[in-house]
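Every protein chain but one is kept in place in this view of the complex.
A and B label the chains in the order they appear, each numbered from 1.
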Amino acid sequence: MTTTPLRLTLLTSLVLSLAACSGQKQEVAIEAPPATARPEAPATTTIGEQIPAMGGMTVPGSQEDLREKAGTDTVLFAYDSYELDAEARGVLARHAEWLRANPGVRVTLEGHCDERGTREYNLALGDRRANSAKNFLAAQGIGVDRLSTISYGKERPAVAGSDEGAFAQNRRAVTVVMGR
Amino acid sequence: MTTAERNWLLAAGVAHIALIGALSLAWQHSQRLMPSPTDAVPVEIVTIADAPRVTEPPKPSVEAAPQEAAAATPSKAAPAPEPVKADAVPPPEPVKPKPPEKPSSMPSKTAPTSLDTSSLASLIDKALPKAPKRTLDTSRLATELNDAAPRNATVDPRAAATLAQAIRAQVAPCWNPPVGGRDVRRMTVIVSVRYSRDGRVVGLPDVGRPTGSTAANADYARAFAETARRAVLRCQPLKLPAELYDLWSNVEINFDPEEMT
Partner (left out) sequence: MRTIHRLLTATLLTLATATATLAQPAGPQSGPQTGPLRVDINAGLMQPMPIAVPAFAPGNAGTTEAGTTTALGERAAQVIANDLRSSGLFRPLDPAAFTTTVGVDSVLAPDFAAWRTIAAQALVTGTVTANPDGGITLACYAYDVFAGTEIARQGFVTTAAGWRRAAHKCADLVYSRLTGESGYFDSRIVYVSETGPRTNRIKRLAIMDQDGAQHRFLTSGQNLVLTPRFAPGQQTITYMSFENNRPRVWLYTLGSGRQEAVGEFQGMSFAPRFSPDGQNLIFSMAVGGNTDIWRYNIATRQSVRLTTGPGIDTSPSYSPDGRQIVFESDRGGSQQIYVMNADGSNQRRISFGEGRSASPVWSPRGDYVAFTRMGSGRFGIGVMRPDGTGERLLTNGYQDEGASWSPNGRVILFSRSDRSGRSGLWSVDISGLNERRLATPLDASDPAWSPLLP
């Protein structure tokens, strides 16, 4: 059982992370659209952000759990490439293992690009990267009904910056836990 | 009569006949078409399908920094025309003995009465006189006279060339040809201008139809032609030697942007 100060710390951090998360959903006013705007379902801009649970224990089958068990939820790619290098294959193999250990959990493979490409081509390249990861996992025996893909092109970089270091981190596929 | 004299007499006679023959040839004047003034268009009804509401005051666009393409510098003003001898001026004639100190293509004094086509050839050529042709070639005489007559029917080709340079130097800075139109690059247009003695344009210049104009590019052609007319109207009065007025009272300016593109 944790001590009271530790609980307090965890509670505080929980509250703070709640505040941080809600700050991400920005309220943007529409300037007098010509007619009633079509009601849009509130959609988070990033998928699968989950709040670490209280108590310091990771919920099994969560994103955090995947990150812990596999080391990372992300694989990186070379410029203009969608090939998995050895390290990527190692990470994805661990993802496959985790998926076997958590049957029923579905994931979405997100494909991303760095900004050094045109907008539309990057959407297609992100799709290639997402499918590279998906195909690998399928080849590892994970049912395709558990694997979906989405490409964000260059729209959602992980890291802000216009240097090679940032670019390298943005060329990625992310395994995102969707739930059961 | 010596044989030489008879030959020269024959030659002179033939030349006379040829000259009279040339006179009777009618030459075609280039067709001059003044672009017709725009007819007044009746007021047009414009229906606006979507009437957007003005939600905020207009934001002026960022001012375009007018960019000048590498401006082709007009040719340098010609040096002041050489003081022409008095005898070069009055009733200008197509053929006239040149002042002796000029590099002469005229025949030597030994045969001053013959018609020297070499000097005519140099008149047709807008460049300064070339190497003289010593032989009398009458076969081209009619053509040469034809060509020479409506144009540089001046006495002194050097004066003419100098005047042309001076006019070019004074008018070219006022010419703003249209930028970027495709067909326009290959168009040329001739503007005919009458100048008064103080160098001012008399009336409106007469603008020919631009070369290379078609029905498809008629709008470009008209815009192009008007830039030429405007150049003439803007750059006046011209500063030109009054004693040569008769040479420049009527001018045909050929605007050709070829070198600019």
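Please note the rule applied: a contact is a pair of C-beta atoms (placed from the backbone, for glycine too) under 8 Å apart; a residue touches a chain by one contact, two chains touch by 3 or more.
Everything numeric here is computed off the predicted structure, so don't read it as measured data.
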### Where the unshown chain meets chain A, residue by residue
24, 26, 28, 30-38, 40-43, 45-47, 82, 115-121, 123-125, 127-128, 130-132, 135, 150-152, 155-160, 162
### Query
Considering the entire assembly, which residues of chain B contact the chain that has been omitted?
1-2, 5, 8-9, 12-13, 15-16, 19-20, 22-23, 29, 32, 37-38, 40-46, 48-56, 58-69, 71-75, 91-95, 112-113, 115, 126, 145, 149-154, 160, 163-164, 167-168, 171-182, 184, 192, 194, 203-204, 206, 217, 219-224, 226-227, 229-231, 233-234, 245-260
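FYI, only the chains that are shown with their structure count from here on.
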### Query
Could you state the distance in Å from the CA-based centre of chain A to that of chain B?
75
